Each structure stands twice: as C-alpha cells, then as structure tokens.
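Below: the structure, in structure tokens.
All protein chains but one are shown at their positions in the complex.
Lettered A and B in written order, each chain numbered from 1.
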Amino acid sequence: MTHHTSRRQMLWAMLGAWIVALTVGACSQAPAAPAPTTAPAAPTTAPAAPTTAPAAPQGAAIKIGCSLPLTGAFADTGVWVQRGYEQWAEDVNAAGGLLGRPVELTIYDDESKTENAVNLLNRVISVDQADLLCGGYPGTAAAAQMAVAEKNQKVYVSMGGHMASFSQGFTYVFGAPPLMGQWWYEGLYGWLASLPEAERPKKAAIFTINNPVGAAILEPMPEELSALNIEIVVNERYDVPLTDAAPLVTKAKGAEADIFFANGFFPDSVQIVKAMRALDYNPRLIAQGVGSIIPAWVQELGADGYYVFSGTAVHPSLPFEGISRLNDVASTKYNAPVAPIYFIFGYAWMQALQRGVEGAQTLDQTAIRDWLKANQISTVAGTFTFDERGLPPSYNYLTQVIDGKVELIWPPDVRTKDPIYPKPAWGQ
Amino acid sequence: MRRGALRSFGLPAPDALIGIGVVLALAAVPLAGPGTYLLGFLFTIFMYGALAGSWNIIGGYAGYLSFGHAAFFGLGAYTTALLLFYSGWSPFLTLPIAGALAALFAALVGYPCLRLRGPYFSLVTLILGLAMYSLTLNLPFTQGASGLFLPFLRVDIYTSHVIFYEIMLGLLTIVTAVLRQITRTKMGVGLTAIREDEDAAGTLGVNATRLKLQAFMLSAFLTGLVGGVYSYYKSYLDPSFVFATSISITIALMALFGGRLAWYGPLVGAVVLSIVNEMLTTQAPPQTARIVFGALLIIVIMFLPDGLISIIQRRLPAFVLRRAKQAAARDEIIGNR
Partner (left out) sequence: MLYELAQSLTSGLLIGGALAVLSVGFSMAWGITHVLNVAHCAFAVLAAYLGYWALNRWGIDPLLALPIMLPAFFLLGVAMHTLLIRATARRAHDLGLATMVLTFGLGVVMENGMLLAWTPDPRVLKTAYSALTLRVGPVIVQAPHLIAFGLAVITIGALYLFAERTFMGKAVRAVWQQPMGAALSGIDLDRVTTIAYGMAVATAAVGGVAMSLLYTFDPATHLSWLVYVFLVVILGGVGSMLGSALAGLIIGLIIGISSVFIPLAWNNLVLSGLLIVLLLLRPQGLLQR
C-alpha cells in the first residue's frame, strides 16, 4: 500500500513540476498576447504620438477590463481588437494619461464562448473592480455582455452586431461606431441610386448566413432593393459550415441574377466566390457581407476576391485624425499593409470611452453616459452623436477590392478610387 | 433487514449528512456578501454539475453515452424563454413545463433510438442535437438566428444573482440526490446490469427497454429544468449557444473526467474542471492556458482512466471506506467497483 502511495505521489509531483515548467516556458515565449494584459503604467517612449511633451500620468491607475475571444472560433478578430485596445492604452499613457492618471488594461480570454464572456465581465466588474469596461465582440457574446453591463450600470462601448441588441431599452450601451448589419449596404444603396437606372443591375440573388449578423444584414434589403427597382429572384439562408457552395451558385446562375449578395462570414464567402469562378458565373456586381473586411480576403484569396463590393463603418483611408498613425503602427508593429478594420474599431471604441470620461471629468458611469448622449465626439472612425439607444445616425461606407486593396467608393467625398463596374470576367 | 437500525429512525447515511451540511453551507454563502462574480461563477459550476449529473443517469449509469444533451438543455431554455416572451409567465413557474417537454421529447426519440447500442446511440443523439438546432433556427416563432431578449428580473442586481444562485443550488441538490437515490434502488441495479451486459440483464428479468427509457426521460427532464433556469439567468439566448454540440460534449466530458460510476463523480468533474479552467484563464496567457488545460485532461485520464474519484476513493480515511463498503453491501450501491 505504501509502495503504491509513494509512487503515486511521485507522479503527482512530476505532473505538478511539468505543468509549472510548461506554464513558465510558454509565458516567456508568448509575449504578444498575455492575459491579463497590463499596459505599461508609466509612459514609455512613443515617438509618433500626436501630443507634445505631456505631463507624466500620476496617481492610481484607472482599471479598464473586458473579455475578448483570443482563442477559439473568433480569435482572428478578437486578437486585432485587443491590439487596438493596447495601442490606445499605450498612446493615452504616453500623452499624460486619462484624467491625469495612467490606464491599465485587463483583458481575459473568453475562448469565443458566450458563457465565459458573461462570467468574465462579471469578474471584471465585481472582483477586479474595474473603473471602465472595454467592449467585446459582435453578435451573441456582445448581446449577452450588454445585458450584464446594463444590469451593473456600466458604460459599454462595442460594435453590437445587430439592431436588436440596441433596441432593448439599454441606456449604458454605445455603438461608437457600431458594426450594424442593418446598415451594412447603406453605401451600396447610395451608390446604386446615383447610377442611371439603365446601368443598374436588374435581378438580385441573395444568400445569407443563418446567424444574428446575417439576419440583421438581410432585414432591410427587400425594401431598399425594390426602391432601386431591383427584383429579388433568389433569397435564401444557409447554415454554416457551408458544405457545398455549388448549389447556391447554380440557383443564382439559373435565375440569371446580375447582382449577387453573399451575406456571410469569411469561410463560406470564400467558398461561394471560388464556386462562382469555377462555375463561370459572372454577375455584373458581387456584394459581400462581413467576411471580406478582414485582411485574409486579400492576402489569402487573392485575385478571385477582386472587385467584390462590401460595406464598412471604419476604414484605414478615411480622412480622420489618427488613422495614418494607426496604419504606421500596424505596418511597423504587426507587419500588416494597412491598419485592419478590427484594429481601428478597437482603438475607436476606447477613444469614445475616453471622450466620455474627459468630457464628464469623472469616472461616474451615469455622468459619462449622459455626457456622451449630449455631446459630439471625434474618433479615428469619425465624429459621432448618439441617440437614446446609444447609436449614431445610420451610415456606412461602400468599399470595393481593387488590385489587392480595399478602396472606398461611396460616399463620393471619401472616394479613393473609381469603382470597377460591371465586374470584369473571371481571371482578368 | 435491508436498512441499518439507525436508518429506520429516519437518520440518513453519513454521506447524505455531509451532503446536507455542504448544501446548507453553500445556501448561506450569499449572506457573506461574496459579490456578483463569485455568485455567477458558482452558478455556472452548479449548472454544469447539475447537467453532468443529469447526463450521468443515462450516460454513466446505463452506459448509453449521449452526445446530444444540448437538445434537452436548449428545449428547456427555449420553453421558458418563449413562454416568458409571449405570455409573460415567469420561468420560475413554467420550469416544470420545460422539464416535461424535454422528457416528452426524450420519450419520443428515445423509444426508437435506445434500440441502438454503443457508438450508434452516441451518434444518433449527436444528430438529434444538430436537428434541434436547425429546427429552432428556422421555426417562425423562435425569432430564429437573431435570438431572444428576455426582460430582467425586477430586483436589484445583487438580489437577482442571489435568487439564481439559490435556485441553481437547489436544482443541483435535487439532481445529486436523485443520482444518489438511484444507486440505492432497483433502478440502479437494473441500469448497472444494462451497462455491464444488456443481453444478460434481459435474462435476469430486467425490462431493459422500459428502464432505459425511464432513465433517458429522467435525465432529459432534469437537463430541461436546468436549461429553463439558464435562459432567464442569461436574459439573452440564441440557438447557436443552447443547442451547441460543445455543451453536449462538455457535460459528458465533466462526468467522465470526474468518474461516471459514483453519484458524486460528475459533480467532482464539473467543479474541478470549472475551477481549473477559470484559474488558468485568469492567470496564464490565453493559448498557454488552453494548452495546460488540455495537457491536464490527458495526464489525469492516463493515470485515472475511470475518473478523478478513483483517487479520492482510494485516499479516503479507512473508517469512511469501511462504512461505505458496509453501506454498499446493504444498499447494493451500484458502480463503485
């Protein structure tokens, strides 16, 4: 008996030692994404920061906390939002802090699970006693976190994902800016309306991912398209993972649709576009939902993804203060050609929160909320005012992928390149 | 003379006494003002404990490994949520309906599916989970993919956490008591016989078909209850979470990790895995935390393939073990080999 016990104890000891070694080893080799993340409390050198000779932040750090999907299905976007938050904290601390105090971020990994997102936000609020919250990810996790923030009367700035989450009478939530499915194609509708009717597409095929974001994108489409005299000939929803894109494409092709909407995420939209090319279906216009605004669309899909139209609420080529610096940071720090959308989003949300705190001159949540609802703010994503739901007036830009870059097409005052329409044949 | 002399005076067995003590202590936790995070975290642990326990009735005791319990969880969640959404009925009142619907569904699908043995049963339940997900996504009255927002409980935030905490603790207690009670009844003996050798069980006079169906329905009923409370707690639900295959797998994993052969095994699994995961999440970098978690599963199962409790059982003080063995002999406890 004793013999067994000692052997087992040894095993446990070995196991313990191994885990410690593994943890320490991995900690030291993974500096990019530690959680909890602590931004440097004292200002470090920040050559490109836009302010001049600020006073060093003093006093106790302002604690800002949230959870993001840093592992699991949504990690690709979560990581970029995290980088946006961290960049903001670095810049604020370099510029004298928030209300003169340094800021300190604590970002937990919710493993892309709503369940964890809710618990971790509770942790941020009641254990870490965070002074401010940073928002989460669009869709289901954000909707669930919004409820937590509202119950705790904490200002919660995020993208939200769909109108429903802003229509619950929540008063502490803000989309600054939101990633609003319902507004996704505002720019596209505007641009199409500017075309002579004869040049507009006539028949639309719409395929939409069966999730909250897809449902939100689809909602206003029938009305908007009929106002443009575009007839919807196919309108279907699909589940993910999408096993086969060929049936979708043949349906659209069979119906002779000349405008094709792929309202989906990255994996399914890539499949659809590849199948369109393979089946030689070349409508005059291809519009895509939220999947094509991540860098992988251009970097991974390449020329097959060219000429696809999409929408966005933020963009690296917009003429707002701070954007060009974010582009520099993205290329020097992360080796990205331009600042990715979710990097800008993360940075802009924190700026919105910052404006609220600085405007109200306090960390009192209700005061911050009331100030934000009463004043105009400016961020790297533009200037915003908010209605009682926490939303700015509806807007969205139209983009098109041209020669490997996501160009701005509409509204005309921000246009970076003329649209290529109708779409050239595949492979050209 | 099947019960000890003390029992005939209504005094429960030592493990039950300890259990009652623990439950009372836990029920008093909110008095100490532990904060909403701790209450929420304990709520989650209780929930997974209750789910793993419910799963264990069919998956552990009977050896019919279900990969589709999310179907019952989601059905319960949507039942109370829709009744609140459309009729304004409080989920605390409609909870029995959630459980009953889940049990009814279990009866409908269980009758044909429980004829399947081993892996085929596991896989057909997995498909059931997927089918329920698809159905909820497409039915006209569920709000589909957009999900359902529910009104908050009309009390302050701390009180609402306390209420949900106590209710989930109550559900966990019920599930655990049911699990323990099963081991002391003919049902437990029958389920063990089915798990060890179903064909032989038939020859011993066990009505396997009926017993399996009863176990499946009971398991679904309890799972449905938990789902029914969960939707209200969360106040937002959408099909992709409550019908997720990952829920089915997680609760099976917790029961297997803890040990499916004893009544407290699933509970131990849920508690240990939840706490370890939370500690890793808050203390280690994200990917490292997950890698350590995975490595822990591997190592523990390599050395304790029958679950964590096999080490607890071996380590218990001698007098507890003696008492337990006597109790087992008396009450025909199933499972503990």
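Operating definition for what follows: contacts are C-beta pairs under 8 Å (C-beta built on N, C-alpha and C of every residue); 3 or more make two chains touch, one makes a residue touch a chain.
Remember, predicted model here, so these are calculated numbers, not experimental data.
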Which of B:Ala13, B:Leu137, B:Leu171 or B:Leu211 contacts the chain that the document leaves out: B:Leu137
Touch criterion as defined above, residue of A:Gly59, A:Pro247, A:Gly404 or A:Pro424 at the omitted chain: A:Pro247
Contacting the left-out chain in the complete assembly, out of A:Gly59, A:Gly169, A:Gly302 or A:Gly404: A:Gly302
Listed residues B:Ala16, B:Leu93, B:Ile127 or B:Val155, member touching the removed chain: B:Ile127
Residues belonging to chain B that touch the chain removed from view: 63, 65, 67, 112-113, 115-120, 123-124, 126-128, 130-131, 133-135, 137-138, 245-246, 249, 252-253, 256-257, 260-261, 287-288, 290-291, 293-298, 301-306, 337
Residue numbers in chain A that touch the chain omitted from display: 26, 30, 71-73, 75-76, 78-79, 112, 207, 210, 236-241, 243-244, 246-248, 250-251, 254, 266-267, 270-271, 274-275, 277-280, 294-296, 300-302, 304, 426-427
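Basically, only the chains that are shown with their structure count from here on.
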Chain A-touching residues of chain B, taken from the complex the two chains share: 35-38, 40-41, 44, 134, 137-138, 144-147, 149, 152, 157, 160, 234-236, 238, 240-241, 246, 278, 281-282, 284-292, 295-296, 299, 303, 311
Residue ranges of chain A in contact with chain B within the complex: 8, 11, 15, 18-19, 22-23, 26-27, 30, 33-36, 70-71, 108-109, 111, 113-116, 118-120, 122-123, 125-127, 140, 143-144, 146-147, 151-152, 162, 164-165, 168, 210-212, 214-216, 237, 239
